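A single protein chain has been omitted from the complex, and every remaining protein chain is retained in its original position.
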Amino acid sequence: MTEENKIAQVIELLVNLLGRERVVSDHASMVIYSREIFMPGSIGLSQGKIQNLASAVCYPETVDEVSKIISRARANRIPVIVFGAGSGVLVGTAPSHNGIIIDLKRMKKIRAINRTNHTVEVESGVMCEDLERALNQEGFTLGHFPGSFYHSTVGAWLSTSSAGQLSAKYGRIKDMVISLEGTLADGSIFRTRRTPRSATGPDIDQILLGSDATLAIITSAVLNIFPLPEKKIYRGFGFADVKSGLDAMRELMQKELTPAVLTLFDPAGTKFNQEKLSGPSSGCLLVVGYEAANSELSELRARLGFERLKQMGGTDLGEEPGLKWLEHRYSLPFNQSKAVSQSDTLVDTIEVSVIWKDAFALYEKVVNEISKFGMAMAHFSHACREGVYIYFSFAVSDSDPEKLKEKQQKVWESTMESCLTIGASVSNYPGISLRRAQWLKQELGVGHELLQKLKKEIDPDNILNPGKLELSQEGAPARPSKMEKKE
Amino acid sequence: MNDLLKKYEREIEYCSYCPKLCRFSCPVAKVTCSEASTPTGKMTILKLAKDGVIEFNAEVAELLYQCSGCILSRTYCEHNIEVIGAFEAGRAIAVEKGVAPKRVLEFGTAFQKSGNPYGESFGKNLTELAGKSVCEKEKGRALIFSGCTMAHYFPQTLKDLVRVLEHLNFSFNLLAEDDICCGYPLFALGLWKILEEHKQRLAQKITGYDQIISVCPTCVWFLKTHYLKSGLIQVGEIRHTTEFILERLGQLKLRDKISERIVYHDPCHLGRYLGIYDQPREILKWMSVNGFKEFYESRERSECCGGGGGLALSHPRIAREISRHKILQFQQLGGQILATACPMCERMLGRSGKEAGIKVRDLISLLAERIE
Partner (left out) sequence: MKSIAHSSLPKAVVQEIIGIVGEDNFSVMPVQLTSYSRDIWTRKTLEMQAGKLSEPAQMVVWPENVEQVQALVRLGSENEIPLIPLGAASGVCGGTVPLTGGIIIDLKKMDKIRKLDQESFLVEAEAGIIGEVFERELNHQGFTLGHFPSSIYCSSLGGWVATRSAGQLSSKYGKIEDMVVSLEVVLPDGQILRTRTVPAVSTNLSLNHIFIGSEGTLGIITAATLRLWEYPRARAFQGFVFPDLHNGLEAIRNMMQAELRPAVIRLYDPVDTYFSSQGIIEEKPKPKKAGLSAKRGLIHLARKVLPWLYTPSLPNRFLQSRAKKSKLILVFEGEPEIVEMEHKQAKEICLQAGGIDTGEWPAKNWWKHRYKVSYTMSKVFDLGFFVDTIEVATLWDNLENLYYTMQKAITKNALVMAHFSHAYPQGCSIYFSIAATGRTLEDRLKRYDEIWADALNACMQAGGTLSHHHGIGILKAKWMEVEAGGANPLLFALKRTIDPKGIMNPGKLCAGRSVFARNGLKSPAQ
């Protein structure tokens, strides 16, 4: 069968299932979608033709339709890429051009907000921002999320959100999800039990959530919701250095004085943001925020927390830094600063999670290493009882674009090296090619092999989101950097 | 068989149905890590043997000997069950059937010949040690009963005790006989026939006193429950040396007090069996500059040295491992002297502590070396 015939067959298949209005296959749309999906650089112009184009995009509206699409795709050995329920970006072997794209944006119902259970049942195609707004109207919230969250769908967030994205108060993925609905990579429909918790074998929800849409497509979820906080008590504290700041953070987290927001800026970060946040002129700024629906309890925690911070050497800088942080928090990183938006400068962030014992040592080591290549600053957040996330922002400059890329590379490598030596973990992986990454293999090793085998077992023909879990030629796992907030 | 075990039917039943709630405290189970060694495990096997589901053979018997008699399980058991009685009865059955461990049967034969576990001529040795004046005099009001273990392993302590008592101007007889064993080892090992003969012999030699005082809590307990209660002997009261000494602390003067870090070990037979927890502590406090430390688990929760229940004979390796565990804890606490009030504890802990250079001492000897 010729290529054209194959494509035509695929489109016919979809049209029969969904109807003509919900299948798109014009060239322009294919280009736009393919660019969104495939890693820049893996699509090229060759002989005037754009490679790696999918054949069609379809818009299912129910889990049954998704299941049917997957099943038919499997039968015909056609790759399926899911958009809006995964990180959405692929590295490595891209599928051939007769693949199908499933766009879940038509599954956009907020099915139910349950006031008795404090849950919401929502389909994957709903934009997180819309969901949050709808919840707010009912006096609820989904919990705090970083900026990138607001430009993606619920499905995307569920599949890619690393646990640390959520604030110390609202918890991690496991605290969010009650039940999932979707189809497995083999097309079978599942709806996990609606229960706050069970002991019925391995937790399917958690396994699927951590697998980045390679084992299943999640079409809807029942999620926890929280009553909207009444009052926000935010404050800034100054600490002489990173070490004392980290000790203070740890104290709050380990002594049940858990705030909703707890972010420490290192001296470089504090200085860089000094104007925006009204932070101290030297040392570190610690932003602490308490908010909860139970305001009496929250105020008590705030009072005790602030007292404790002062006991640990913090200077009370008043409300202003806290409130300003609330206002400006999305515009703080390097790449948002006009100062570094030159073409000979490259900015990037590396997100690392580390236990308290190793936090300061890691920070010091990485910052020292990066300083050899460019500017670095860091902030610490998403703390928990056992550790914290460090967000390193760095900027490297070079007039030669090749050398510029090299510098970026070197920064990543030395950071990885430090992480491996100290025993911390990099939670996002670079989408750019890297030299054979021994350290990543070491870090994931047996576990990665297991996940790959599992993928093969449930999806032997590698139909669903192929290439996601495979290592690229250079040995890096195919997990791109988080979707950045688009300007 | 059923006659001996009928008395313990409730215990055996309750234990077998229990989800093994006491198992974390059993020192033998801790060493063997076997489900069979837990109190519930042992009782279940006993039940199955009693009910005829399995054969009461050497294997079953061997399991019933895997117990040091510490009854720490009783502390935690909210049925308030004492499994020990059922095990002891089970062992008697094993001996009767001839399926008890060979070592146990051999022990019985040897005991019959010499009248004590060590085959030692205690009559002669103790007289030499303590002098004829306390051993071979007219029957007085008080008898000092050393028991076989102290006499065999720590004759020096006995000598020290005699010195302390003389210092107190206390009039006493010291029992110096080959039959110096109270008989507990025979009881614990199920050698009940031999025990009966022995009891008759010993009873004659210890009856008629106003009080019997012993350094060994096992002897105190055994004499009380198996001789005094049944009326086999007529004696006013039977007491442990710590009870006796505590009353007379005012009469004693110390040259100096202990300044080293002491940790006190509650002997099972002194603590859980006799309920004597405070007296040794009072004495220690009085004797020391800085007081003493407790093990993490003390008093009713104190952990065994491994020396009781005949375990040191029937399963010497398990017994030794149990005492090593205690020594490890002692080291973690940073102790310098491990003080106790029982010759068997002193023996077990002393032997395991020797490798680590740890000083294990009985209260009496600590006291004696400091009296002016």
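We call the chains A and B, going by the order they appear; numbering starts again at 1 in every chain.
Definition applied: a contact is a pair of C-beta atoms (placed from the backbone, for glycine too) under 8 Å apart; a residue touches a chain by one contact, two chains touch by 3 or more.
Since the structure is predicted, the reported quantities are computational estimates derived from the model, not experimental observations.
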Options A:Tyr33, A:Tyr59, A:Tyr389 or A:Trp412, residue touching the unrepresented chain: A:Tyr389
Touch criterion as defined above, residue of A:Arg20, A:Arg111, A:Arg194 or A:Lys310 at the omitted chain: A:Arg194
Chain not shown, touching residues in subunit A: 114, 116-119, 160-164, 172-174, 178, 184, 186, 188-204, 206-212, 215-216, 224, 226-227, 250, 254-257, 292-294, 296-297, 300-301, 304, 353-357, 382, 384-389, 423-425, 427, 443-444, 446-448, 450-451, 453-454, 456-458
Interface with the unshown chain - residue positions in subunit B: 6-11, 13-25, 33-36, 41, 44-45, 48, 51-55, 59-60, 62-63, 76-82, 85-86, 296
